[in-house]
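Some notes on the structure that comes next.
Just one protein chain is left out here, and the rest sit where they should.
Up next is subunit A:
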């Protein structure tokens, strides 16, 4: 029997995602991924001051809240050939690292965990046995029987009240849940702990960026000035004479707090996130055999040691892997107009050159054209346009980006700590390296790269402190700040490795204003619809073949989709009501 499965909204993600699947004999024959919300941020950016772009672009997403700001300032810096001071690079690295660690932990516990953890089953757990389980996994401090009994009591109260709130209508009791009650209770406890942890570690962003979500950045460096004068005698009044205390948030106290955040990140990742991932994965080994569909992976590279112009200093390397062949890493070039291209054959946009064309982002020409059914609707016509996302391709290939791509790239390029970590993980779970190409492979890769990042954070911090000690307090390069110092026209690309994968912004500057601005975003690579050749995107390919136990409770779909950590506000971006051509608009000043 053939029928259509529709899941909308897909919850526990960022944004508005709809999955439709053509079912045959209880399994997915073909899946279709649709982004159902558009705002048009790139057209809003046109005509504005390029130095302001980061703030607009940042609002593409409040979950991976700094990534678009970073890509944006880097795009402008690339276009205008601005080099940022070493301290600014370290501070950005610390903020990017903190973002990814924060994001991955929240994804695991608050978005993904409920696909594997049956909250209601935790009520049946024996707190003593739960404590024994937790203590066998790590030295995490909160692992006493009393602690787990208290969490269980809290949960029981919630269930007894009849007001289940966020847990209402969950798929509790579904046979695909395999964890024993004790593992479920431990995971629920860590769900709550992670909520408190994430609230505290966000202080790193607040010190360096003033707030979170949406910390501040600046083209040419970072806005946070270093308010420390290690060599000053302490006389007189004011922050200058107090050794710099309190001039800005980055004083001695601020540094200490950043150090303690790094410590806390490392502890939680080592003692909860890594062992929990391994423990849960051990019960779901069948999910190491399905859920990866394309076999093509790509990274842009990030976390520079020698500036963005020198990929040899990147912590995350750059490259492409095709057909799961880890022996060959292909070079990529974001400026080459025949490499990255976006297609709209199945998207609600028009191109002047027709629906079949692919365009490099510098040419990025688009026009909104909603041709879907009039709401309210039941089903999308998937043979036509069905998404607000486009279909980006690299040399015509659909590519997966994200943690799995990064871990594979580190592995393929011989990064020793990664090889060791991956090797130990595979051994512990008793699975072959091919198991990485799967739903849980993706989830495990996210955990493993978090572990790599928490270890790297300390190095950036130590280097920053050493620089300050040595008298280097530069955080901003002002030489090209004034637009009058810019060339008449310029273009550039800013890229980074966002939590969900490779991200790039392309900017064209004419007469001190933005003439064109284009973002190609990780979740567009992963969640985009079919291209003109009918080749599916990464989500669509990954879902094919999934057996669905109960279409009313599509837990299997959620497991694989959540393993990508969708961010759909990011993925949907382009609009241009005027169609082609640059219309430079001048934004009114305050007057």
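To be clear about the criterion, a residue touches a chain if its C-beta (ideal position, glycine included) is under 8 Å from a C-beta of that chain, and two chains touch if they have at least 3 such contacts; residues count from 1.
In this section, contacts and distances are computed from a predicted model.
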Hidden chain of the complex, named as in its UniProt record, picked from "hydrogenase (acceptor)", "ABC transporter substrate-binding protein", "Branched-chain amino acid transport system permease protein" or "Cytochrome bd-I ubiquinol oxidase subunit CydA": "hydrogenase (acceptor)"
Per the touch definition above, residue among A:257, A:346 or A:546 touching the missing chain: A:257
Touch criterion as defined above, residue of A:137, A:368, A:465 or A:544 at the omitted chain: A:368
Touching the absent chain when the full complex is considered, from A:38, A:389 or A:452: A:38
Contacting the left-out chain in the complete assembly, out of A:62, A:307 or A:354: A:62
Footprint left on subunit A by the chain that the document does not show: 6-16, 36-41, 43-44, 48-49, 51-52, 55-56, 59-63, 65, 106, 110-111, 114, 119, 154, 157-158, 161-171, 192, 195-196, 198-200, 202-203, 205-218, 220-227, 229, 238-240, 244, 246-250, 254, 257, 348, 368, 370, 372-378, 473-476, 478, 481, 552-554, 558, 569, 575-577, 585, 587-591
